[in-house]
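Okay, handing you the structure first.
Only one protein chain is missing; all other protein chains are in place.
In order of appearance the chains are A and B, and numbering begins at 1 in each one.
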Amino acid sequence: MVTRNVTLPQQAGRSPSGWYATIAVLVALIALGIYAYSRELSEGMAVTGMRNIGPMGGATWGLYITFVVYFVGLSFAGISTAAVIRLARIDRLRPISRMAELLTVITLALAGLAILADLGQPLRGIVNLFRYARPQSPFFGTFTLVISGYLFASLVYLYLDGRRDAWLSEQTAERHLGFYRLWAAGYRDTPAERERHDRATFWLAIAIVPLLVTAHSTLGFVFGLQVGRPGWFSALQAPAFVILAGVSGLGMLAIIAAAVRRWLHREEELTVAIFRWLSTALTILLLTYLYLVVVELLTNLYTGSSRERDVMSELLFGEYAWIYWGAVGTFVIALVLLLVRAALPSLRSAVWPVVAVGGLVNLGAIGKRYLIVVPSQTKGTLLPYDEGSYTPAWTEFALIIGLIALGVLAYLLFTRYFPIVELPRPATSEEKEAR
Amino acid sequence: MTRYGMVVDLDRCMGCRACMEACKVENATPESSFFMYVFRFEHGEYPASRVSFLPRPCMHCDNAPCVKVCPVGARYKREDGIVATDWDRCIGCRYCEVACPYGVNSFNWKDPDEAQYLDWVGAAVTTEDGSTPPYRNPALDEEYGPEHRKIAGGGHVQGVMEKCTFCVHRVEDGLDPACAQTCPVRALMFGDLDDPDSVPSKALRERESFTLLEAAGTEPRVHYVGGSPPSEDARQVDAPEVRV
Partner (left out) sequence: MRRGIVVLMVVVGFVLQATAFFFLAAPLGTPTAVRFSEPRLPFAPLLFIVGIMLVFSAALVYELLPDRGADEG
């Protein structure tokens, strides 16, 4: 058995079976997404299913904004897991730290692309946002704190945290040495250097946590401050955004960790204890989120204005009921699965329940994000326009699937060329002597 | 200080929608935009049903949610009270549209030249001076106000937002907006609400008035006299066909 201390996930020159086929499928999906976007650019956003609110009876924010919120939500758990590991010194969780950081970086980039896809004038958007962005608009927070600030901070964190592994890889790899050397940037694994690294990443983690809470809250404010949209105007939006972000992000992290564990044979480092921690965190967050769901339900049904009640009853009994009950159902089933897993000794060391929960809560999160965005537009006009409807067009699905494929591709490529699990520290000279 | 506003006399409005037509011609809006919109409501159940009409331009709110949320300041409030949309700066994020409680905003879902009722480009009929009908007022493409922004009319560019401008290109020349000018029963009274002698100010003094969605706190500058706000059971009839 080859010693795995300092080897890369893939030996140079060897690709796992199905690698090229997977890449080909992903590239095809991305190409389809690009084609859909090109149609949108040339023919206008009429190719989507979105239409004006009011006389036209449509929804003007649809699948794109749904996934902007979903992607930003996923990014929350990534870096916050890495930060918690660093700040609370939960060393046994370090193996998932880089997976989490990478998840944040990639999903934030996807969120930025999804926003661009939703703009009627994307090039103007890029210039005018940097030039004219107004702090009074909740989008200011999304644009500056989330897409620019948070992404940059996470990139810095990912970079600094990977220097050591870049240095180790440079010593043992046969190819791509320039890339590792660039990343390592003169790392020398001395105790002084390690201490400096620890301190830098510690303070970085402390700085990132308030940034990400503010950033996700402003995304909630985008919706929660709008008095004109029944179903949106609520003080619960910001906290609910943050909590659901944690749920979906940790769920995705569980899926990624299980995939790495299975396909890269990392049973040794990605222990069951890690999945147990993930399931505990998921349980707490899910309980909190379901509490918020109940609070929102009771508030709107008991005493909301008639428009609020209209939107709520559409969610519970009308056109959107299948999504609402489906999403709530996934959360409840996920919670039950987690509690059963904690109770039954036979399941306590199983990984698959946490993966199943991860899948369920992500489906539920997508559904819930869709329900935040759409029904308040089609069924929530304050003036008595006719009821509206919205169905995403093929271009929207193609573009979103293309974005997801892009994210998966980026993740896979990273895993191919860089250790996704932190490499164990090789024994220092003192430790070797002590043996 | 000039602060423009409008008073709508619901006792006079007969739902003819001439204002909607005039607005559309004046502002060259595509099929999907109606800056001025007139509701035709039916209340109650037959045989005890009745009809009412409600013209709904943009409210040009003093506490406009659309202005507050615009990320780039393309939607802004002028000192004279008009809430304007700079179609040169707008990035098409449509946040103003979701924020507006009244639903007055429209987005250009495709190239406006291809979104008109008649084929704009390459029409078979031309006029003596070579212009191609339907006639588009070139004043719509100019800059207005001391701030020099492009805020008049609609149907300019694919991918930007637009809404009622109180015909700023006419108002700056001392004219009334097209809807007020055209209304056959003078139901739409436009003027300076800060001037006690203007027609709308007098109407507000002499009669009881209401605004739409007062509880939303938007402080609209369009007031209604006569009639009453849409009741809970009001439903639209004869809704105009709005399509892309």
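In the analysis below, a contact is a pair of C-beta atoms (placed from the backbone, for glycine too) under 8 Å apart; a residue touches a chain by one contact, two chains touch by 3 or more.
Everything numeric in this text was worked out from a predicted model, so none of it was measured.
Chemist: Kindly name the visible chains that come into contact with the excluded chain.
Modeler: A, B
Chemist: Which listed residue (A:178, A:191 or A:345) would be found touching the missing chain in the intact complex?
Modeler: A:191
Chemist: Among A:134, A:176, A:276 or A:348, single out the residue that touches the unshown chain.
Modeler: Looking across A:134, A:176, A:276 or A:348, the contact with the absent chain belongs to A:134.
Chemist: Tell me which of A:59, A:72 or A:153 is the one touching the absent chain.
Modeler: That would be A:153, which touches the missing chain.
Chemist: Given the contact definition stated above, which residue among B:76, B:95, B:109 or B:190 touches the chain not shown here?
Modeler: B:76
Chemist: Could you list which residues of chain B touch the chain missing from the display?
Modeler: On the chain B side, contact with the omitted chain comes from 62-64, 67-68, 70, 73-79, 145, 147.
Chemist: Considering the entire assembly, which residues of chain A contact the chain that has been omitted?
Modeler: Considering the whole complex, chain A reaches the absent chain at 129-136, 140, 143-145, 148-149, 152-153, 156-157, 159-160, 163, 185-186, 188, 190-193, 196-197, 199-201, 203-204, 207, 211.
The working rule: only the chains that are shown with their structure count from here on.
Chemist: Tell me, which parts of chain B touch chain A in their complex?
Modeler: Where chain B meets chain A, its residues are 32-34, 37, 39, 41, 56, 65, 68-74, 89-95, 97-111, 157-161, 212-213, 216-218, 230, 232, 234-236, 239-240, 242-244.
Chemist: In their shared complex, at which residues does chain A touch chain B?
Modeler: Chain A reaches chain B through residues 43-46, 50-57, 60-61, 118-122, 124-125, 128-129, 131-134, 136-140, 143, 222, 225-229, 306, 377, 381-386.
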